[in-house]
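Note that one protein chain of the assembly has been removed; the remaining protein chains are unaltered in position.
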Amino acid sequence: FSSEPIKIGAPLPLTGDYAADGEHMLMGFQMAVDDLNASGGLLGQKVELVTFDIKNLAAEDVSSASKYLIKKEKVDAVIEGYGGWGPDWLAFGANSNIPFFHGSGSSTANELTMKDPKSYSNMFQYFSPETDYGVRAYQGLVSFDKKYQYPNKKIAIIYGDLDWDITYTRAVKDLAEKDGWEVVLDEKVPYGTTDWGPILTKIRKEKPAAICISILSVPDISSFVKQFVENPTSSLLDISYMVVFKEVQDAVGEGLQGVMGYVTSYVIPTPEGKKWKIRFKEKFGFEVPLTTPPSTYDATMLWAKAVREIGDVKKYDEINAYIKANPYKGLLGTYDFNNPGQGVSPSDTFPIAYGQYNSKGALSFFGVDEFELPNYMNPAWPKK
Amino acid sequence: MLDVSNLNTFYGQFQALHDLSLTVEDGQMVALFGPNGHGKSTLLKTICGLIEASSGSIKWNNTELAGLSSEKIVQMGVIYIAEDRHLFPEMTVMQNLKMGAFNLSARSSEAETLAYVLDIFPKLKILRNKPASTLSGGEARMLAIGRGIMSKPKFLAIDEPSIGLSPKLREEVFLKINEIRQSGVSILLVEQSSEEVAEMADYLYLMEDGHIVFKGHTNDALKDENIKKIFLGTG
Amino acid sequence: MKINREILTTAGILIIIAVTPLIFHENSYTMHLLIMSMIWAVAATAWDLLLGYGGIFNLAQVGFFAIGAYATGMASIHLGISPWMGLLLGAVASGLAGVLIGLPCLRLKGIYVALMTLAFFEVIGPLIVVGINLGTGGKAGLFPIPPFRLGSYVFNTDELLPWYYLCLILLAICLFITYKLIHSMLGLSFTALRDSEPFAQSLGINRFKSALVVTAIAAAMTGLIGAFYAHYVVVISPRMLGLDMFLFLLIMIIFGGAARFPGPVIGAFVITFLDDMLRPLDSYRLLAFGALMVIMIMLLPNGLMGLVAKINIPLFGKRDTEAEMLNPDIPKTY
Amino acid sequence: MILELKNVTKTFGKFAAVSDLNFSVNEGEIFGIAGPNGAGKTTLFNIISGFYRATGNIVFDNRKISHLGPDKINILGIARTFQIPLLFDSMTIYQNILVGSHFGGQGKSEVENRINEALSFFGLQELRAAAVANLKLLDKKLTMAAAAFATRPKLLLLDEPVAGLNPVEAELFVGLVKKLNREHGVTIIMIEHLMNILTEMSDRMMILNNGQKLIVGSPETVINDPETIECYLGNSHA
Partner (left out) sequence: MSLNDLIEILISGITIGLVYFLIAVGFSLIYGVSRVLHLSYGSFFTWGAYLAWIFAVKLNFNYFWVFVLVCPILYIMGMALERFVVRPLRKRDNFDFNVLLAGLGVALFLDYAAQAFFGARTKSLPSLLDGTIQIHDFVFSYQQLTMLAAAVVIAFALWFFLEKTRQGLALGAVAQDPVGARIVGVSLNKVYLLTFGISTILAGSAGILLAPRFFISPLGGWKFLIKALIIVVAGGLGSIRGTLYSAFLLGILEALVGWLFGLLWVMPFWFLALLLILLIKPHGLLGSTADH
């Protein structure tokens, strides 16, 4: 390697409530950086990861992150995992022109970028916005009428007070209502809810055919499912992104059979994808979790490709322009930023995976690809 | 027999007791007089292990008390009745008395002692379910003395028991203390001054600035006009 | 004003802060840390005024910070008022909130005040979230909060010097107010109340009134700096009400020295930079912090300022005793 | 008449510590109160000085004060001391008195005067800079009284002021109280168990028993009253 390493800045929640997610994001980065260095580095230079703990994602930590990474460490790209708070990143990333990738999955962030494309020309959102996941969930949860007889047309919507949760469930609700579903429960709950008695009483009263709940916290969602299963109604249950967490599976066990949700970082089982999964397991000793590692890996690699193409890591504007103009094929599909919001959105080549826990306790996906199309199942709530 | 010799006690830099020696024979009542702020309470607290002596010895029946923890000292029957009472404010009068019998040697005879105490201070019987925090100054004093007796003392160090008592009660209290002495308990009684106490006591010590300035049989002291004037407020 | 150790230390600190940019103005990250330190210095000093001097265990301080930030944030985004007015508004809004919370809470005593105000603190977050229709921005927060303007100059994130000196002015103002307050009769009344409340009352001190006044002042100072913070970081959200800020402010107070003006200021700088230096430890950072905090309390119960008080330098006049530190002499004018 | 109590009752739960008490104190007199332990004397002081809220009516200096808090009552002109000495332990004597002078006294420009006067009246000039925490009892009691005096009271309530003092000290203190009464015209109400002192000082005396008034009158009548002897003084005083 030539002497100067190239630095990538990674603001991650390493302590605090989101530390668990931070760990997974970090794995994707480590894998990417090791891959790059193993193949001789980037433009002959060693690649180095500089992390910054953004704790509970408070604005000043995000602000400090940008200043620390850009001004002090002088990194050549910033890639964050996900925060769900796109606007924060726009506020701080826009002051420079270095490539800045954020995984907020925020439709607001896309809209803001559209309004001021010039100052945000270096900002790329590499997760689909939450509304698209809502659409996907709607298709999986409520409109899957070919193989399933819905007992009624009632749906219950429960969501945490994050933007992500609100926007996601709103999308499901709007589509369902348009289809003639009756929304019998539309309830916002605070994060940290682990006693669901009052809500479950309402659900038991209405016995809705479908329940859609979005709250991005393992204890919250696990306790919901666990307490629901103690005295269940015959409802299809969508727990949104939380299906991916192994912890939820460990905690709820059998009760998770038939529960559905979407996956943001689903490695498409192409030969490359399969190989990558094996490599991951060799490196870390366990199966790739369905959380973020492939995403942070992809983001790093797609930036690296642009750098290689341009041939100079400091030519930020050119790199940004290249990223925008050229779709990149990664583990999760083809990233295409060529739109005014500079964010990816779902398509045939960049699918959203929607899955259901089967009787073997594994997620079966439908609609992602033709390889693994399972039969839709009625949730087998344990008999009392 | 309690034998204090060459005791020195400090509060930080400040020396409160200077080379102090004092003896209380079995069954004796010794009175210790002195103006306030001159170390009387300090002496009692040091004897009972609430304050650590920096040097000197305190022998109780040939056992060295200096350096022992207060609970061991209490266990041996050396009991302190504090000037500022130190009752348990949220406990009732009855619970306070029961706590007096906390140490193992007092437990077995708790019921008898309790009857004895309530006999001395009938008022406590009336107040038995009141929290100590609500007692009047004098009532609290009675309770403090009662609690001390509950500990089954063999040696009782009493610190200014008469402050705040009504004249009638004061008289009674001294009579009772005398009674306790007659039951075989050795007593070291601290007062600012009091002719009644002087007359009851077998032996008298006078203290000034942490030094013993006079010791002798009460009769001798009572003959000394100077002492009478300064320490007893009479003559 | 008699020159004493407190004034000398404070003046020293302010002068050092004022000249530091000569060295660091190039390094915008260090400048940023310095600005954050000043912000925390104000918040910690105001809190110490209550905790250390007033003996009022008000745990809602971080809440006042948020109220100040939201007042100016909402007013400047939705009503378009100038950020300068926003600073004032933040102070006033927080001061009022202080009174509002003080009215019920300060009738209680000691630890009950602590828990009542803690409960209040816990409730601000949910209220901000619930109040999304009033323009609080809900859980996502408010963005972007407009910057200060001076004539045609617009404060911006690339040039930190103007922010820096603005913040320094606010810090100086707040330190001045605090110093005056500690050495006023109001300050004395707190010592009196802490030593013996009945005696104090029997001499004409009204505990409730005294407590309410400092609570309002401390809240207003916190709100003021909260408002500055909002403009400086551009985004605010209920996440600032997390445990982090709460803990860190407390740690700053201990490190600096509770009730040892201007200890919390020193604490704020030390902790902010220490936190940054420990960054390479990643998730072990807070582990180290916890251990450090305990060790510090065991070794230096009076904080760094307690240490300063022990230093014997001729320039500092004669050595202050503990008692003098706690009971600064009272100015002869009333 | 500077203070008048009408039908004053204070109950704790079911127990009446002071019940249906009526009496008045004349301007300029020394009014002694005695009575058995637990008779309600301190409670009475706490009522008058606003620490307890009682039923009934209290009029001070032609104003109804029964509803006011301790700080207000002090500012109207009633100061008190406490049975167990209370002081601001972390302050000096000077500062203790300063608190009284500033918060309790009227006229901010007079603050320093009042302090100096209190210091010299109670002979504390020398000790003014001493920390009060480790003072001896007499000096504590003097400081407490001086702080109360610095609020310029019309009426001063003293709760067992000489308890715990030796005869010489007690005499000194009593002398100051008399001087306060004579030279500064401060009306005094004083609780004391030491009968020789109380009778010697008081213009009039009252005995409380079980929260009720037993007798009010001149010291001689009071201490020779058989009921007083029976419940309070005991036989040796007869």
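Letters A, B, C and D name the chains as they come in the text, with residue numbers starting at 1 for each one.
FYI, a contact is a pair of C-beta atoms (placed from the backbone, for glycine too) under 8 Å apart; a residue touches a chain by one contact, two chains touch by 3 or more.
Because the structure is a prediction, the values reported are computed rather than measured.
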Omitted chain - touching chains that are shown: A, B, C
Per the touch definition above, residue among B:Thr113, B:Ser136, B:Ser151 or B:Ser166 touching the missing chain: B:Ser151
Touch criterion as defined above, residue of C:Pro126, C:Pro144 or C:Pro162 at the omitted chain: C:Pro126
Contact residue for the chain not shown (choose from B:Ala53, B:Leu87, B:Ile158 or B:Leu189): B:Leu87
Touch criterion as defined above, residue of C:Ile7, C:Leu115 or C:Ile177 at the omitted chain: C:Leu115
Contact footprint on chain A, counting only the chain that is left out: 15-17, 19-20, 22-23, 161, 187-190, 192-195, 197-202, 204-205, 218-219, 222-223, 226-227, 230-231, 245, 247, 250-251, 384
Hidden partner interface residues of chain C, rising order: 51-52, 104, 107-112, 114-116, 118-120, 122-123, 126-127, 129-130, 243, 247, 250-251, 254, 258, 283-284, 286-287, 289-294, 296-298, 301-302
Residue numbers in chain B that touch the chain omitted from display: 48-50, 69-71, 73-75, 79-80, 82, 85-91, 95, 98-100, 102-103, 107, 131, 133, 147-148, 151
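By our rule, only the chains that are shown with their structure count from here on.
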Closest chain to the centre of mass proxy, which here is the mean CA position: C
Centroid comparison with chain C (C-alpha atoms), farthest chain: B
Mean-CA-position distance for chain C and chain A (Å): 38
Chain A-chain D separation of Cα centroids, rounded to whole Å: 75
Residues of chain D whose C-beta touches two or more other chains: none
Topology of the chain contact graph, where touching chains are joined (line, ring, star, complete, other): line
Chain-chain contacts as defined at top: A-C, B-D, C-D
In the complex, chain D residues that touch chain B: 12, 34-43, 83-84, 134-138, 160, 163-169, 193, 195, 231-234, 236-237
Chain C-facing residues of chain A, complex: 14-17, 19, 51-53, 55-60, 62-64, 67-68, 71-72, 85, 87-88, 91-92, 95, 108, 161-163, 166, 190
Residues of chain C that touch chain A when the two form their complex: 27-30, 32-33, 36, 126, 129, 138-141, 143-144, 157-158, 229, 233-237, 239-240, 242-245, 276, 279, 282-283, 285-286
